[in-house]
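Before any comments, here is the structure.
Here the complex is missing a single protein chain, while all its other protein chains stay put.
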Amino acid sequence: MPLLTDWVKKAIEPEPSSQQRNCRLPEAGERDEDELLAVRNLSVNVKSSSRPVIEGIDLTVGRGEIVGIVGESGCGKSVLSLSIMGLLPSALKLGGGELRLNGQSLHQASQRQIRSMRGKHMSMIFQDPMTSLNPTLTIGEQLTESLRLHLKLGGREARERAVLWLRRTGLPRPEAILSSYPHQLSGGMRQRVMIAIALCCEPELLIADEPTTALDVTIQAQILDVLFRIREEEQTSILFISHDLGVIAELCDRVAVMYAGQIVEQGTVEELFESPQHPYTIGLMKSIPKPEKKGMRLYAIPGTVPSLHDRGEGCRFQSRCAHAAAICLDAMPALEHRGGSHAVRCFLASGERREMDV
Amino acid sequence: MSKHHDEPLIELNGLFKTYDGAGFGAAKKKVHAVHDVSLTIMPGETLGLVGESGCGKSTTGRMAARLLQPSAGNITYRGRDLSLLRGRESKTMRKAIQYVFQDPYASLNPKFTIADLLEEPLRIHKLGDKAERRRQVDAMLETIGLNSSYARRYVHELSGGQRQRIGIARALMLKPEFLILDEPVSALDVSVQSQILNLLKDLQKQYGLTYLFISHDLNVVHYMSDRVAVMYMGKLVEIADVEGLYHAPFHPYTQALISAIPSEQRGKRSERRLLTGEIPDALSIPEGCSFHTRCPYVRDSCRRETPPIIGMGESRTVRCHLYPVDEGLDYGETKVALG
């Protein structure tokens, strides 16, 4: 029931709460009202060799939207999320392109500015909550830390807000949890605590990097439910990274499929799952074992993902693609729109193949 | 399939595994990693073993592989108690039962070449001379879809999928009858996972292997298994044939598991029945039914008594107070009451 009442309250309350207004960035000229995060032609390079780890990334996350990024290990999905947060490891650096949150460039921002935005405007949760929680501090200390820092709340206020957020993530007895240490909690509880820490300052953007991968299915279902509910209640935008197509399909509004450092297909969940067009996306979907495939041979994409050094001139997927032709070896297909918001990086889908190839 | 064979290949009878927990004296608690697990596996079938992490499914698998000593209970293989075998018989049995580890990177010695790794089982059992062993290594590499140039490489030079192929090949070198596969694909990417699952299916057909397939991925278990056993907090809560389990799960925990499988069908999320509460700590497993803290149908008796294993028709059992002990009961009716 709190869900409904909150929603009603939001609907009849035209003014955002004072806290929310404090959180807003000073906008540099209003842009597209719905656009929260804009990634334009972004690349991230290895410092020593200037080789791009990810390149030509175009991605938009609207307000209150859940966008999924799906791909296999090494496709660059985590590098993308870390670059948005300004948390790239020291061996990598931002290359060309643009990164904007609320119209403000993250690309040009100083480390200091980005630091002040973390927690307050954007937050991140990781796969393993144990490594991102400090084992020597109580949950309460860790939760109220950012509240004091970003929202300048006093001790009692911060505590109340911490309890509120722990409750919203579905944790029972939040008061007791405040005084416990991370090791006293189960994996699912820790991930809820992480969500509470990430969201307690009401950031506009939450980046979730495989947040349920280390958890069991029944707990995963609960966590996904929490994220979905919070989006409904707070209009928080979520960038959800996962290797699990099922999870992505359930939670997200739009999806981007990444392969070897590029987005190869993008669209709404309906577009992508009902009519996938990139051979990689199609192969990925066909390889998942599902009840109706029992007794049949599973489809397997041959070969392996090319390493950073083996990425040639042409299409990245060309070496594993059943439909590869001469042009795929020589030229890199562009990410082209195919109606609606559906975009595909493939000559075959674009029709260019047929004209140039025959 | 199992129905054509009367003699089980392997039987786990009332296995327990307990560890000493932290603490001293009276405060010291026993951790029941595995509690009264009995399973029967028929020749040529695949039994899936599912459950959440830490539920004891790996411990059960390791006991079946004799990598761990059970605290109580016994294992019979072709009717013979494994713990009573000595000398030559014991070695023969070791060859017949092999174990494939979840993480091939950890279970393959990084200082060995692939050829050394595959040859080692033969050397340990003093099978063939050097040339014969090398010939078998090359043949096995081909069987698992790697060419013989891999023989000279090291584990760290291989991709995840190739490593797992080597892990499987190593288990097959001694021509076993029974393989325990402990999360063999959970460390792999989806596209590689399907290659390995296909390989496992092929090998089973080719060599007439029997599998105990341990996994937390319900889609994978459904694809691989003939029958499925579900574990929760060290206990078996349900055993059923695969279609029965996925279409009409009896135990409330199984129901929750099946309903929690992520699906590409839109709108499934909304009709999902979510459990409340968290998985209890292994050090303080709840009294009575271990699942009562999360069960939507909990009754008083669930908090007091551990439910018995109840037969629910041919080769189907459930451990839950909701189902009457009387046999031959119309459990269809009970399910309606549950729904």
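Side notes on the structure shown:
Residue numbering begins at 1 within each chain, and the chains themselves are lettered A and B in the order written.
Convention: contacts are C-beta pairs under 8 Å (C-beta built on N, C-alpha and C of every residue); 3 or more make two chains touch, one makes a residue touch a chain.
Throughout what follows, contacts and distances are computed from a predicted model.
Only one chain is not pictured, and the protein name UniProt records for it, out of "C-type cytochrome", "NADH-quinone oxidoreductase subunit K", "Arsenate reductase (Azurin) large subunit" or "ABC transporter permease", is "ABC transporter permease". Among the chains on display, the ones the left-out chain touches in the entire complex are B. The chain not shown here is touched by just one of B:H32, B:R94 or B:R294, and that residue is B:R94. Remark: the omitted chain is touched by one listed residue; of B:H32, B:R66 or B:R272 this is B:R66. From the options B:S83, B:N109 or B:T276, the residue with contact to the chain not on display is B:N109.
Looking at chain B, the residues touching the absent chain are 65-67, 91, 94-95, 98-99, 101, 103, 106-111, 120-121, 124-125, 170, 174.
By definition in this document, only the chains that are shown with their structure count from here on.
Rounded to a whole number, the gap between the C-alpha centres of chain A and chain B is 33 angstrom. Interface residues of chain B, counted against chain A in their complex, comprise 52-53, 159, 161, 189-195, 197-198, 201, 216, 218-220, 222-224, 242, 246, 256-257, 259-266, 268-269, 272, 274-275, 277-279, 281, 294. Chain A meets chain B in the complex at residues 72-73, 172, 186-189, 216-222, 224-225, 228, 243-247, 249-251, 269-270, 273, 283-285, 287-291, 293-294, 297-301, 304.
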